[in-house]
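Mind having a look at this structure? Questions to follow.
All protein chains but one are shown in place.
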Amino acid sequence: MGGATTLDRTREENALAELNKLSSWGRWGAEDQLGALNLVTPDVVKKATTRVRRGEVIPLAGRISRFAPGLAGAPPSMHFMTRDGGDAAAAPDETPFQAAVDALVINYIHGTGTHIDALCHMWVDHRMYNDFSGNYVRSSGAARLGIEHVEGVVTRGVLLDVAASRGVSALAADDLVSDADLIAAEKAAGVTIEPGDAVVVRTGWLTTFKGDPVAWSRLQPGLGPSAGLFLAKRDVCMVGCDNIAVEAWGGPPANLLPTDPRAGLTNCLHIPLLRNLGIYLLELLDLERLAKAGGREFMLTLAPLLIEGGTGSPVNPLAVL
Amino acid sequence: MGGATTLDRTREENALAELNKLSSWGRWGAEDQLGALNLVTPDVVKKATTRVRRGEVIPLAGRISRFAPGLAGAPPSMHFMTRDGGDAAAAPDETPFQAAVDALVINYIHGTGTHIDALCHMWVDHRMYNDFSGNYVRSSGAARLGIEHVEGVVTRGVLLDVAASRGVSALAADDLVSDADLIAAEKAAGVTIEPGDAVVVRTGWLTTFKGDPVAWSRLQPGLGPSAGLFLAKRDVCMVGCDNIAVEAWGGPPANLLPTDPRAGLTNCLHIPLLRNLGIYLLELLDLERLAKAGGREFMLTLAPLLIEGGTGSPVNPLAVL
Amino acid sequence: MGGATTLDRTREENALAELNKLSSWGRWGAEDQLGALNLVTPDVVKKATTRVRRGEVIPLAGRISRFAPGLAGAPPSMHFMTRDGGDAAAAPDETPFQAAVDALVINYIHGTGTHIDALCHMWVDHRMYNDFSGNYVRSSGAARLGIEHVEGVVTRGVLLDVAASRGVSALAADDLVSDADLIAAEKAAGVTIEPGDAVVVRTGWLTTFKGDPVAWSRLQPGLGPSAGLFLAKRDVCMVGCDNIAVEAWGGPPANLLPTDPRAGLTNCLHIPLLRNLGIYLLELLDLERLAKAGGREFMLTLAPLLIEGGTGSPVNPLAVL
Partner (left out) sequence: MGGATTLDRTREENALAELNKLSSWGRWGAEDQLGALNLVTPDVVKKATTRVRRGEVIPLAGRISRFAPGLAGAPPSMHFMTRDGGDAAAAPDETPFQAAVDALVINYIHGTGTHIDALCHMWVDHRMYNDFSGNYVRSSGAARLGIEHVEGVVTRGVLLDVAASRGVSALAADDLVSDADLIAAEKAAGVTIEPGDAVVVRTGWLTTFKGDPVAWSRLQPGLGPSAGLFLAKRDVCMVGCDNIAVEAWGGPPANLLPTDPRAGLTNCLHIPLLRNLGIYLLELLDLERLAKAGGREFMLTLAPLLIEGGTGSPVNPLAVL
């Protein structure tokens, strides 16, 4: 790993200030619960389908298992077989046919496995996106801005391969992706990001997981304020990344290393992007196959489970080249 | 409800016998774990994208909640909030920001909620699709034919609206969809089913759910042998339906009403389609919006959660018109 | 079933008014979180051990399974094997030893299975037992009055077998246990209820479960106000019953049959007993073996799982005769 650019603190701090002033509240009406997905108009959908040239379908989700990468301390997802071939082996003649059925316990949607954040996932001052009260979000689920409003997305996807344009296999744990990184990757991709695009940023970080969530998720490279500002100005509908939080991650406050050069610049995109601008976040993406396949622009499909009042959903976004 | 055609028992029995003789084992190689999805070639994918005319995205999944339609006795899926706006209301100044995170417990993937069956879901004689031993399927999951092999599907979808062509809102509980029904619906749709298509059949049954799984799932209308044979011959990759099992459902053997006119013709497509032919099954689809939107052919996308060794997955298939 | 006494509405209404005036708040100090278990002094514990004459241990819990009796609509508890003998049968030589490990998902502690209610389970006016704010109870659990404070109980148990003293196998669904019932059963038992006792009341209702929670839990016989008042005055630490709620149960308000003769007298002991008096409630007990064994007074042991911040716990109380 390596290839870090010099962190321009002043530029990032200014970008954060500017980003925090942006808002989409009211832009799509006082009752809007869809946010930046309003940008995905029928024309955008239709145009997205024309990006398919090879007919190749690449999943952007990782495998769901107890051993998947996740946040330190996040309880893993569990998969239980309620009936399986072992039962048939133990009692071969008990039933005229054999079957396997199972159960899935996702103990922490936001902590492990590829997922999308709903607009009700995070907020400040007790107001969520578009000025909805946080009181709508209760034990029974979110009565506003739940993931069930994201019924399905088809739009153009763009891969910004920052690791590749930096010439590294993965960014370092304490690295920060800047707008300059995104511009370089955009140029390398030969595409221009447009309103309604879903942009996925590759840092290579997912490939560094060695089985230990604590070590792996302590600090993570990710987008800094200038990168967030860049994407906000391009009016994207969604930003994804192969790390835990899209943004540069410094762990919970108490965990931030005193020596982290990014102090004050980590963990700071959820509020401006998700809550202020209604831009969705896709986390723990696996972008390796897409990168290897040379995908730069593609049709992206996303179909959350329609969990009533869910604050997010495990997803398997597809990149169709 | 109503509109039942006269059940032609002889025709259905003959179809069942013929269907049970068909097999795709070896067709795509001795090691193939993908089954009929091999029919979805890059050309099929590309052609599917050309079916999108309006740019309208319609989810085919129902909502996930404790109250979703399901099999009698199937424990419902549960959604738990690990942190929510109520916590913030109870302690308004405790944190500088507010967040909501949650957990999802799918107690029975095959029993409730829109889902896809993996090829390891059901078998006979201790051999699964393509002659893989059922011993591969253990408590740790399916080491062969697990749902993670279905990485993502983009193909043409065709809606066969049998309820509409019969002129009823929903077929009766003890009704059976025949090949004649499918042919009539195909004609009404003005499309011709081709190899690699995903066919979804609307019976209207999902709309009859009144909150009581026991009453609702006792008997269900669905495809009979001749309908299965018809689709097998057309070389589809997948069959979906708005009932619990795609096939006409007579409940567990002991539950079959003595007066069910379909005796011997229910619960009989899983083995020939899934296990013998590698054709995937999509269950508990919500086809109402698609039908209302006039969707007949469309781009269908399907992206299972990549549950390692899973026997199926909750899914939200998208119909893109 | 049958044997109903004539319901004395006036007496019950008066008892309810009187009961609702009683309070133990402050009785054991302003910070007390233990409630009526303060009555179980070391002397009470020691005396309880002297009740053991035969050395017979009888569990008062029912079996935990998907099919256990529960509240209508309550998702059942699930038991999953993570590894089992079937795996060993499918791969006999894979490991040098065989093992079975499992998981338990209790989807709804208060809805199914024998359990104890913690003092934080129910309250009014946003104040819980001993004037603790309901705001202490959040998604992370109850910071006050959680079940972990009930570290373990050994006290005298007394069985009041109302079904037996009425001469029926089970009370009717719309029956109500009065103080007269308890006095008759106490007399039949030949014991006098004393401070710190745990009283379990048998209605026989658990034996009427036929597998259908909806039918079974709609209406249930149980304690009425005069019975609650009687026990409160005797200063018991705990009341248990073989029904869903200890008290006579009329279902959620909307479910109450217009013809239920108990209108206004059901579902009315949780607040006075649990919240006002700190008396614990034990629900869904299986009292059949105890009754058959002739147990009338005994040593009762109760050991909740120490779920941090739990509102209750599955338990297996033991009656030691």
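We call the chains A, B and C, going by the order they appear; numbering starts again at 1 in every chain.
Keep in mind that, in the parts below, a contact is a pair of C-beta atoms (placed from the backbone, for glycine too) under 8 Å apart; a residue touches a chain by one contact, two chains touch by 3 or more.
Because the structure is predicted, anything quoted here is derived from the model rather than measured.
Student: Write down which of C:G35, C:G86, C:G240 or C:G295 is the residue touching the left-out chain.
Tutor: Only one listed residue reaches the unshown chain, and that is C:G86.
Student: Which residue from A:G55, A:G86, A:G113 or A:G295 sits in contact with the chain not drawn here?
Tutor: Checking the options A:G55, A:G86, A:G113 or A:G295, the one contacting the hidden chain is A:G86.
Student: Which residue from C:L19, C:I106 or C:C237 sits in contact with the chain not drawn here?
Tutor: Answer from the full complex: C:I106 touches the omitted chain.
Student: Which residues does chain C use to touch the chain missing from this display?
Tutor: Residues of chain C in contact with the hidden chain: 41-46, 49-50, 52-59, 61-65, 79-82, 84-86, 88-89, 92, 96-111, 120-124, 126, 133-142, 148, 151-154, 271, 299, 301-312, 314-318, 320.
Student: Can you list where chain B touches the absent chain?
Tutor: 78, 80-82, 84-90, 103, 105, 139
Student: Could you pull out which residues of chain A are in touch with the chain that's been left out?
Tutor: Residues of chain A in contact with the hidden chain: 66, 73, 75-76, 78, 81-84, 86-87, 90-91, 105, 107, 134-135, 137-140, 212, 214.
Here is the rule we go by: only the chains that are shown with their structure count from here on.
Student: Taking all residue numbers at the chain B/chain C interface, are over half used by both copies (same) or under half (different)?
Tutor: Counting which numbers both chains contribute, over half are shared, so the two copies meet through the same residues.
Student: Averaging over Cα atoms per chain, report the distance between chain A and chain C in Å.
Tutor: 46
Student: Check each residue of chain B and list the ones that touch at least two other chains.
Tutor: 81-82, 84, 86, 105, 107, 134-140
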